[in-house]
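Just one protein chain is left out here, and the rest sit where they should.
First chain written, first letter: the chains are A and B, and each begins at residue 1.
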Amino acid sequence: MGIQFRKDERFRENFSYVNSDAGVLRFPFPFGEDRYMYSVNIEPHIPGGPTPAFAHAFDIDEHYIAECQERAMVLADDPGRCQVLPHMMPAQWDTLELLMESLAADYPEHFSLDKDGDTWRWINRPLGIDQSFVFGRPETLPCAPFEYITRQAQGDFTLQDQRDDNLFVDGGMVTTQADWSLDFDIGMSFHEWHGPVPLAHETGVFDRALRFLLRLQYGHPVRRLNWTMTINPRLDTSPENYPDWGPDRTTVTPENVAEKVHLRVELQTLFRLPRSNAILFGIRCYLLSLKDIERVEKWRKRLHRVLTTLPPELAEYKGLTRYRDTIIAHLAPHDDGAELSPGIQPDQTVLPPA
Amino acid sequence: MILDGTLPARVAGIDSLSPTLKRFRFEPERGCFPTAAPGAHVLVTLRGPERVWKNAYSLVTPPEARDAYAIIVRRVEESRGGSHFLHDHLRPGDRVEIGTPASLFPIASLARRHVLIGGGIGLTPFLSFLPVLRERGAAFELHQYCTDAETETFGRLLAEAGGAVTIHGSTSRRSVAEILADQPLGTHVYTCGPERLMAAVEAAALDLGWPSHSIHKESFGGAEGGKPFSVRLARSGRSIAVSDTQSLLEALEAAGIEAPCLCRGGACGVCLTGVIDGEVEHRDHVLTEAERADGKLIATCVSRARSDALVLDL
């Protein structure tokens, strides 16, 4: 049984975005506790987890086709959203190999990969692609290998080169980002590109995360969740386009808050790559409206508690300041303060009607 | 690729390269092996009649070789490890367990030139470097130091690999300082071999003003013995003696304890274990100065006790 892909979704202008009930229940809700603070919340990325979103190396869901179309539109406007520095060509092929082999193994009804020596044939049924090429020869693909394969995947990707006991973000495909610019940040070291994040530097989170990642082993990827909020189901909240989407933050009212505000979760995965020794960083973005979150009792109560106790610096950094109180006021009547189970799993298998 | 556990494999072929060197080819029981990094090594588990060895060997096959991995092993007379078992008992068709290939000796991505300096069997990681460097069109030179008796053996191996190669026998050889003098900006040097050679390469490069980030040493398998000591495992209450020729990790394994490890040379950090009491003699390449001073962690594969006993969080 394959995934039923939605084809008519739009993540811009006249938005059109719907999650099925199963889509809601598989959402990787990011709060396992009633309070949130930065931590090195890294765990092994092994198949399986609290929701089906964790079942595969790279998660594909009902929004796959629409998200690939959205990516193509962003790239048509701004090709600089995909850039890879010249010394990263081995990492480009590593990425292509990893994504093709993983997708073909995890979703055989949608993707297949056949190899005859260096000649590979890649079939992507949802997007109608049938491509033969020679592995290691970029001229046999329609575009460079990293761009080629990440155009066919959900979520953003960056490539981290490891040298001088540090990681450098030396490439990426970034079209569904939470307000950071690849074009500006490319080439930065680990602490530089995390420079704008408040509070976390002082607690040593980035020092510990870097030391951990420098030792990341091939075959043993890791994952973590990160989150923010977005007004409207807009994937491309880039700093480049901030003048266009920034005003949305002033449009939230008590009447429209449940439809407008979306919890934006990044399922971040980190894979050591073999030929290049680089790290592939997958940033898989999930959007869920407040309205849908409310259908899960545990999630609506916990979200209320997290927002109530969130440090103001974090609220400011995540851009929530203008509408945080509106969300809290909306959720407060539905939180009885009862104790919630630890972890992020929804604790229910059926949803009330939307 | 998400990998779990070891890769089941069989011995597919054994070639005798010299009286003390053999090449072992392993094929996967099913499917194909994962892509291995240039310079990767694997842990090979050898189950002898009386004991089990876990040894780290460099793969000599390039990343694209996924239908078979190969290693080259020298038979060491005073073998603490399993080289004599490999040489004398392993037969084609035998089953072996191979760990996930790990890379602690990568090719520097920004290097404008690569100088590879091997000593004896330390040539092995470079055998997987060479095809990759050639394919990338990289500027490189390889220098192999060995005894006069082995120049022919290594010459044959390197003839297969091709490239800009010089073999230095024991009677006529250029010094590493001569090799490293007058290299262009952006050159990186990689060395693998006896500790003395690697130390000489590092010293010569530093003396010539090379920054430490451009000097790369492959340091797995370098465990050396020392003063015997004992460890007490806090969780189980067991006490284990570590002899003068044994590493702490080997002593733990001999006692049947499933201790984590990967490189067995103090480079990867996988074996780091909590220290509850006792003073550690740190020999690893992972811990920071502050962590060493703190003394709360030990790399069991190489480090030992300075005190008579350690208490570990195991």
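Operating definition for what follows: a contact is a pair of C-beta atoms (placed from the backbone, for glycine too) under 8 Å apart; a residue touches a chain by one contact, two chains touch by 3 or more.
Keep in mind that, in the parts below, contacts and distances are computed from a predicted model.
Peer 1: Can you tell which of "Molybdopterin synthase catalytic subunit", "Branched-chain amino acid ABC transporter permease", "Methionyl-tRNA formyltransferase" or "Dimethylamine monooxygenase subunit DmmA family protein" UniProt lists for the chain that's not drawn?
Peer 2: In UniProt, the chain excluded from the picture bears the name "Dimethylamine monooxygenase subunit DmmA family protein".
Peer 1: Among the chains present, which touch the one that was left out?
Peer 2: Counting the whole assembly, the omitted chain is in touch with A, B.
Peer 1: One chain is left out of this view; which of A:Asp94, A:Glu240 or A:Asp292 touches it in the full complex?
Peer 2: In the complete complex, the chain left out is touched by residue A:Glu240.
Peer 1: I'm checking contacts with the chain that's been left out. Which of A:Gly195, A:Pro312 or A:Pro352 qualifies?
Peer 2: The missing chain is touched by A:Gly195.
Peer 1: Which one, A:Ser181, A:Asn226, A:Thr308 or A:Gln345, makes contact with the chain that was left out?
Peer 2: Answering carefully, the residue with contact to the hidden chain is A:Ser181.
Peer 1: Just to verify: which one of A:Arg10, A:Arg211, A:Arg249 or A:Lys291 makes contact with the chain not shown?
Peer 2: A:Arg249
Peer 1: Touching residues of chain B against the unshown chain: what are they?
Peer 2: For chain B, the residues touching the absent chain are 110-112, 180, 182-187, 205-206, 208-214.
Peer 1: With the missing chain put back, which residues of chain A would touch it? List them for me.
Peer 2: Residues of chain A in contact with the hidden chain: 80, 164, 181, 183-188, 191-196, 198, 201, 239-243, 246-247, 249-250, 322.
Methods note: only the chains that are shown with their structure count from here on.
Peer 1: Can you list the chain A residues touching chain B in their complex?
Peer 2: Residue positions touching the partner: 45-47, 57, 87-90, 94, 97-98, 101-102, 118, 136, 161-165, 170, 215, 217-221, 271-272, 274-278.
Peer 1: Residue numbers of chain B touching chain A in their complex, please.
Peer 2: Per the stated touch rule, the residues are 1-4, 34-38, 40, 63-64, 100-103, 106-110, 132, 135-136, 213, 262, 268-270, 286.
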